[in-house]
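Of the protein chains in this complex, all but one are displayed in their positions.
Let's look at chain A:
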């Protein structure tokens, strides 16, 4: 019996030391697998962020279920001041409307928005379509197909909203990611795709319009959706930091100050330039209002296209 008892005591000791140290390490949850586009940004964000906070951080990838798995883990850690999530737009503003999730837009303490990139409507460079009117005309002759990186993702929502508001005739084909969708676009299986500048530049595509309220630097000749005589539409791929509910106001301020300082650091700025991530800081209150506004807007689109009741 003695060895068992001893090992139990050892285990308890190990347990207590763990909780003691946990004060000084921060868990940064990335709800995607290591090496993905969001993960890369999060891992570049982490070192200056940790320096600013004065803690050691561990980036932990909890992937699955359209990024809701890791997001749920953050939401479920209520009151834990040592866990935050580096979250993509979809998991916060689309998935809660689509699925029965253990969290909703009210389940978090919002820290800051880090980056935001507007989405472009684009076609293959080899197509003859030069502008939005030609696209509509072509789709009237024969309905077109648009791709996305999966069901209920921003690329689907953006084009679906556009189809709902204009004379564009197009139906949706979901792929398992941006890569396969780009392959399909190159092989003319689909004709339309909405995504960010990164995709646009990497794959040498032709932008027809931008889902923003103003023209984008570097793409001055690309009109906004509003300029095409349609209602204004804003779709952007953004990321931000959230913490669980129930953390102290002091901790929240620490986080958001560190976030702001990180986004202003040269180290992160030079990375963002390389990775074409548009830094777009929003403070806690603004970010919370922004997420809730996006949540409602996306929910309306989902309802319009019939993905939810």
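Note that in this section contacts are C-beta pairs under 8 Å (C-beta built on N, C-alpha and C of every residue); 3 or more make two chains touch, one makes a residue touch a chain; residues count from 1.
Criterion: contacts and distances are computed from a predicted model.
Unshown chain, UniProt name, "Ger(X)C family spore germination protein", "Assimilatory nitrate reductase (NADH) beta subunit", "Putative tricarboxylic transport membrane protein" or "Chemotaxis protein CheA"?
Hidden chain identified via UniProt as "Putative tricarboxylic transport membrane protein".
Pick out which of A:25, A:56 or A:202 touches the chain that's been left out of the picture.
Of the candidates A:25, A:56 or A:202, A:202 is in touch with the missing chain.
Of the listed residues A:48, A:152 or A:240, which contacts the missing chain in the full complex?
Checking the options A:48, A:152 or A:240, the one contacting the hidden chain is A:152.
In the complete complex, the non-displayed chain touches which residues of chain A?
Residues in contact with the chain left out: 33-37, 39-40, 43-44, 60-66, 68-70, 72, 98-102, 145, 150-152, 171-177, 179-180, 182-184, 186-187, 189, 201-204, 271, 274-276, 307.
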